[in-house]
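What follows is a single structure, and I will ask about it in a moment.
In this view, the complex is presented without one of its protein chains, the others remaining in place.
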Amino acid sequence: MARKPEDYRTDLWVDWCPGCGNFGILTAISQAFAELSLEPEKTVVVAGIGCSGKIWQYFRVNGVHVLHGRPIPFATGIKLANPELTVIAIGGDGDLLGIGAGHFVALGRRNVDITVIMHNNQVYGLTKGQASPTLPYGVKTKALPAPNIQDMVNPIALALASGYTFVARAYAMDTKGLKEVIKKAIEHKGSAFIDVLQPCVTYNDVYTVQFYRKALYKLEDDPNWDPVVKSPEEEIEKKTQAFIKSYEWGSRIPIGIFYVNPLKPTYEERLRERIPTYLEKPPAKQEIATNGGRPVLTIKDIVEVFSDRIVYRRKRIN
Amino acid sequence: MARKPEDYRTDLWVDWCPGCGNFGILTAISQAFAELSLEPEKTVVVAGIGCSGKIWQYFRVNGVHVLHGRPIPFATGIKLANPELTVIAIGGDGDLLGIGAGHFVALGRRNVDITVIMHNNQVYGLTKGQASPTLPYGVKTKALPAPNIQDMVNPIALALASGYTFVARAYAMDTKGLKEVIKKAIEHKGSAFIDVLQPCVTYNDVYTVQFYRKALYKLEDDPNWDPVVKSPEEEIEKKTQAFIKSYEWGSRIPIGIFYVNPLKPTYEERLRERIPTYLEKPPAKQEIATNGGRPVLTIKDIVEVFSDRIVYRRKRIN
Amino acid sequence: MVEESTLSEAYIMIGGPQGSGLETSAQVLTVIFASHGYGVIANREYHSNIIGRHSYVAMTVNSVKTPRYFNYPFHTAAFMDAESVFVHYEDVGENSILVYDKGLDNVNIDNVVSIRSDTKERLLREYHAQGIDPTVRGITNYLRSSKGVQVVGLDYKSILSILREKFSVPLALARRYVSSIIVGAVVGSFGIASEDVIREGFKYRFRGREKIVESNTYIASLVAKEVMSQVKTFKLQEGRAIDDFSFVVSGNDVVAIGKVVGGVRFQSYYPITPAQDESFYLEGHMRITTSRGDLGGIVVFQTEDEIAAIGAALGAALTGTRAATATSGPGFDLMAENISWAYEAEVPVVITLYQRGGPSTGMPTRGSQEDLFAALFSGHGTTPRIVLASGDHEEAFYDAIKAQNLADKYQLPVIHLLDKFLANAIVTLQPPDLSNVMIERGKMITSYNKPEPYKRFSLSDGPISEFAPFGVKNAISWYTGLEHNEYGLVSEDPETRMKMVEKRISKFFLADKEIPEEGERAVLLPKDINISDVELLMVGWGSVKGVAVEAAKVLREQGIKAAYLHIRYFAPFPARYVSSLVSKVRKSGGLIVDVEHNEFGQAAHIIEMNTGIVIDKFILKYTGRPIYLNELVNAAKKIMKEKIDKVVLKYGA
Partner (left out) sequence: MVEESTLSEAYIMIGGPQGSGLETSAQVLTVIFASHGYGVIANREYHSNIIGRHSYVAMTVNSVKTPRYFNYPFHTAAFMDAESVFVHYEDVGENSILVYDKGLDNVNIDNVVSIRSDTKERLLREYHAQGIDPTVRGITNYLRSSKGVQVVGLDYKSILSILREKFSVPLALARRYVSSIIVGAVVGSFGIASEDVIREGFKYRFRGREKIVESNTYIASLVAKEVMSQVKTFKLQEGRAIDDFSFVVSGNDVVAIGKVVGGVRFQSYYPITPAQDESFYLEGHMRITTSRGDLGGIVVFQTEDEIAAIGAALGAALTGTRAATATSGPGFDLMAENISWAYEAEVPVVITLYQRGGPSTGMPTRGSQEDLFAALFSGHGTTPRIVLASGDHEEAFYDAIKAQNLADKYQLPVIHLLDKFLANAIVTLQPPDLSNVMIERGKMITSYNKPEPYKRFSLSDGPISEFAPFGVKNAISWYTGLEHNEYGLVSEDPETRMKMVEKRISKFFLADKEIPEEGERAVLLPKDINISDVELLMVGWGSVKGVAVEAAKVLREQGIKAAYLHIRYFAPFPARYVSSLVSKVRKSGGLIVDVEHNEFGQAAHIIEMNTGIVIDKFILKYTGRPIYLNELVNAAKKIMKEKIDKVVLKYGA
C-alpha cells in the first residue's frame, strides 16, 4: 500500500511564521516517511523545544515533545528499548548544539541507529531571536542589541569529531534535496546527523533565502566527491575531506552528504554481544509477568541468575 | 622574587594511589606556576569532581572545587568578572567530555582566556573504574564487566571543531614536557586545551606507563611541524593538519602542540567593544556603593541610564 | 454623542493575532495615558508562538493611582481580527464599546484556523446554548441585541486605504497600521481624539521616525472620531496619578533596573520565557554612563544552558562581584545542583525566578505561582536558602536590591520569586525612593592583614565568616562542595562535619532572627486594619497582591470585613507573625482563605509546614490567566456565605 505524505500529517494548523523554513522541513520529512512507507505506529519523532521543536505535533506518527536540549537521550532510550521503531530526533541549533551539545557529542560515540535533524536558523527562534551557537561572530541579526560576541560552532566538524557515521547538510527550501538526504539518513544504520539550513524570516535577516540562493552549492555536483567510507583504512581520509569542506562558510556553502561510514557496528549490534537475544526480544517485547500477573522469574530462577550472591549453610561451627 | 614550585603547594597529604599519573600533573603545574611566577592570590584553580578534581587542594593558590562537569562555567565566570586573574580549569575526561561536554564545546566558541587541563585516564577513576568517554570501543579495562561498548571521543578533534585556539596533548609522566606545554597554554591569549594522558594504575591496565613508553612520540621532533596560525588564511590548513594528527591513536600517539591560533580576539577583548572600560574596571573592581553605603547610581543617574523607560507628564487630556 | 459616565478607572481590552502590532498598540496607549497623568497596568496574554496565534492585552487605567489589577466587563474592547471577537465575546457587558472590523462579518469560527479544536468546540457549545450564530456577525448581533454592548463595526480596509492617498504608504505595508486603528478605537471610547494627545504615544514608540508618527497619529485620530460619533463614550476623570514623570516598565525591566542600582555587575542567563526580557534589557544597557561620567558596566553573559548560567554567576561571585542570574521553572530545575553547592560553599548569589505555567514546559507564556516548592527545596541535602517573592513592580525593584544584600549578609543563595503576570505586565511606576536603600555587603573584606593564614570558613566569630574575594592580597581561599574545614579544605572528620553543618544552618536561623517579620516578611493590608475585626483574611503572595488588596477594599465597601495578608518571604518564614494573625482572626470567628495560582495550595502547605496551621479554604486559579477583581470578590463572598471550601477561578480567554 503506497502511502502519501499527507498520511503522515495531522490536521493541526501549523503555527510557524509565514515563509519560515520549517515548512520545507516538515514537507520533506513527510515525503521521506511516505517514500520509505514507514509504519506510523512504528515511527517516532522526538523533538526538542523551539520553533523547530513544534514539528512533532504535525506528524501523524508517534511524537514526543521533550525538554529543551534532550531529544537525543529520549530518542536513544526509545530505540534501545524497542529497536524495531524508526526514531527521528529533531531539534533547533540551540537545542542540539547549545543546551544539548553534551548529548550531541555522546550520541556520536554510540552509533545508535537514529537520525538527528537539526533546524539551523542561527537564532533562538521561539525565545525571540537571540544568537544561537551557529551564528558567526560579529554578525548582527535583527533582535540582537549588538553584533554576536560568540563564535559559531561548526556543526559538521563537531559531528565528525564526535563520531557520527552519517553527516550531511541540507537546505530547508530545497525540499526535494532535503527529502533525499533524510531518506538516506533514515536508511543508514547508525547515528546520522543532518544540519538543515533553515531561514528564519522573523529574526534572521542575514541568512535569508536570498543569501542562501547565492551561496549554496551541492557537493554531489562534483563528480569526484565521494563521502562514503569503503574500508576502515579510508575512514580518516574521508573524515578529513569532510572536515575541510565543513569550513567552507561564507559566500560559498556546500550542501549534501559530507561523510558516511557504514562499517561501524551500531549500538544495537554491540548490545547483542552482551545479550544474544537482544534483537528478537528487546526490552519492550519481553514478557515480565506470567498470565497470572506474577513475575516470570521464580525463586529458583533468582537463585540461579544471582548465584554469585548466594551462600549455602554448611555444618555447624564448633 | 623567584618562586619555587613548593611555594605553590599546600602541605596536605596527596591521596592519589601510589604511582598515579596525577602526581606528574601536580608537579608540572606547580613548576609552571613557579616559572611564570604567578601571584598566588591572583591565580585560581577550578577543578571538577574525580580523582583529577582533587588537585585543587594541593595548590596554595585560590581553589574552587566545583560540581562534576562544571569547571568551565565557573572558570568563565571568574575570569569575566575579574580578568586580572589567571584561571586554570581542571577536570577528568569524564568531567570535561562526559557530563561537561556541552560546556567544553561552548568555551571553544568564546575564546575566554583560560586554560583547560584534562586528566585523560580513559576511566572514571573516583567512581571505581567505569569507561570514560575517551576509552576506545572494545577495550576492557580492569573494572569493566565486558569490553567497552561505546566509542571514544577524540578530544583533540573535538577541541578543534569547537574552536579552541590552543590545542595540545601531553603526557603526565613527562613532567618537563607537560610543564612547558602548560606554560605556553597559560601564556596563550584565549581558550587553551591540554589533553594530558594520565596513567591510572588502579583501574586502567591497558593505557599503562609501559604502553605509553612505546607509543608516544613528540610532534616537535618533526622539524616541519608548525602548529601556529600566522595569518587568517592559514587557519583551516593548520586546523586540518591538527585534525589528521589527532586520529593517530594506537601504536603511535603524538604528543605536543597540535594547533595555536593567536589571531582570534579573546572574549574579554570582545567585551570591550560593548563596555569600553571593561578591562580597567571589570565587574570585580567597580565601586557599587558610596562611602556611606548607598548605591552609586542616584535617581538622576537612573533616569538617564534607563531613559528609554521614562514617560514625562504632558498637558492635561481634554 | 454625549459622554455617559465619568470614571476614575477604566478597563480596556485589545486583541489580535501575535506579531500584528498589538504590542505597539498597548505601548502607545500606555504612554498616551501615562503622559497625561494616568496610572496604567497592561498585561498581555499570548500563546507560545511567534506569529499568528491569538493575543490580547487587558489594561486598567486609573486617574489617581497606578492600579495593580484587572477587571471585567471591559469598558472598551478593540479587536484586530475575527478570533478576538469569537473568544472575547463574554468580556464586554452593557454599554461596553466593542470595535471590530466589519470586513470580517461573514467569517465563521470554523474558518479560523488559529483557534485550536478544543477551544473551538467549547465556544461552539457555548454559542449553541445561547443560540448565537458562529460568525462574527452572529456574535456582534448577539452582543448588541442581548447584551447592550455598543458595537462599532469599522471597515478596516477602507480606513487603511487612506494611507496610500494621504501618506503614500503602499498597500502591503498598510496592514501594519491596524495597530493605530486599535489605538484610535480605544482613545475614542474615552472621547479622546486630539492628535496632540495621541501623538505622544506614537512619538515614544517610533522615536525619531517623524513620518511614521504622523501617519499613525492621523489614522488613530480618525478612528477615534469615528468611534466617538457612534457611541456614548466614557469620560475619564483627569489624570492625577503622575506628576513630572513616570517609569513605564515591565516587571522584567524593573528588576533589571533594580539590579543595576543594587550593584549587580555580572548577570548570566540562558534565554527563557518570561525571564529573558530582563537579561535582554540589561544587555542593551551593559555600559553604564551618565552625564557625570562612566560608571562602569555590567557583563551580561549568554550561556549555553542554565547550569552554565548559575555556574558562571557563582564564579563571578567568588571575585566579590555582585552576581545574579534570571530564569524560569525549567531552567531553575537545572540550577538545583549548583544551589546546593552555593549553600555548602557559602557563596552569595541571587537567582531571579520568574514563574510560568508548569509543570515542565507547561504553558510557557502564561502565568502561574507554582514554583514555590521548587524555590524552597530544589537541590539535594538540607539547603535552606532565602526565598522572597515580590507582589508588584515597586516591591520587585527594592527586592532586587534586597536580595543582593541578603545574599551578601548571610552568604547564602537567595531566590527572588516573581511570576509572569508581574514580569510581563507594563505599568506606570513612581520613581523609586532611594533614601532607605543601602548596599550591604555583610562580612566582605577587601584587604587582609592578620598574621595567621586567612580562613574563609572561620568558626571563631559566629556562623558568618569574613569573605575575602579572589585577588585580595594574603588571603588565598578555597571553596568546595565537599565538607571542609575552616580553610575550606576537605574534611570528613565527624566533629568538623558537625560544626560546619551547624555553622551553615545557623546563618539561616540568624536571618530568621534578624529580618523583621511584621511589615517586612509578611504585610497585612490595608495597613490600618484592625486584625481582630477581620472576618475574612485572604492569604496570598506574589502578584495576587494587587487584586487581593483591591478585592478586600471592595468587600469592605460591601460590608465584609476583609483583609489581605501578603507573604513576602517564604524562607525564613515569618511563622510567629503569621501564626499570631491567623489565630487572632480565627479566635474572633473569621475565615482564612488561601489565594494563589496553583492547584495545590503550595503556599498553604508551606504555612502549615512552618506553623502547624491548617488552612482549609482556598481560592485557586490555574488557567494561566490572572485573577480578575470581580471573580475574586465573588469567590470570597461565596466562601463567606456558602461555607464551601474551595473556589476555582477561571475567568479569561
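In this document, chain identifiers A, B and C correspond to the written order of the chains, with residue numbering beginning at 1 in each.
Here, contacts are C-beta pairs under 8 Å (C-beta built on N, C-alpha and C of every residue); 3 or more make two chains touch, one makes a residue touch a chain.
Quantities reported herein were computed from a predicted structural model and do not represent experimental measurements.
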Study note, to complete from the structure: Contact set (omitted chain vs shown chains) is A, B, C
Exercise for review: Check each of C:Gly52, C:Gly201, C:Gly296 or C:Gly624 against the chain that is not shown and name the one that touches it.
Suggested key: C:Gly624
Point to revise | Given C:Ser279, C:Thr321 or C:Asn598, the one touching the chain that is not displayed | key: C:Asn598
Practice item. Specify the residue from the set A:Ala146, A:Val209 or A:Val296 that touches the hidden chain. Key: A:Val296
Revision key, fill the gap. Contact with the hidden chain, among A:Arg3, A:Arg60 or A:Lys218, goes to A:Arg60
Revision key, fill the gap. Missing-chain contacts on chain C, rising order, are 47-48, 116-119, 122, 328-330, 332-334, 336-337, 340-341, 343-345, 355, 357-364, 366, 368, 370-371, 373-374, 376-384, 480-483, 485, 490-498, 501-502, 505, 598-600, 602, 605-606, 608-610, 612-614, 622-625, 648, 650, 652-653
Review point. At which residues does chain A meet the chain that is not included here?
Key: 10, 12, 40-42, 44, 46, 49, 56-57, 60-67, 70, 72-82, 84-85, 102-103, 105-106, 271, 274-278, 281-284, 286-289, 293-306, 309-318
Practice item. Over the whole complex, note the residues of chain B touching the chain we left out. Key: 12-13, 15-18, 49, 51, 65, 67-69, 98-99, 101, 124-128, 130-131, 133, 145-146, 150, 202
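The rule is simple: only the chains that are shown with their structure count from here on.
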Practice item. Would you kindly tell me how far, in whole Å, the mean C-alpha position of chain C lies from that of chain A? Key: 38
Check your understanding: Using the average of all C-alpha atoms in each chain as its centre, how far is it in Å between chain B and chain C?
Key -> 40
**Study point:** Chain centre separation in whole Å, for chain B relative to chain A (CA means)
**Key:** 29
Check your understanding: Where does chain C touch two or more other chains at once, residue-wise?
Key -> 304-305
Exercise for review: Please set out, as single numbers or ranges, the residues of chain B touching at least two other chains.
Suggested key: 102-103, 105-106, 271, 274
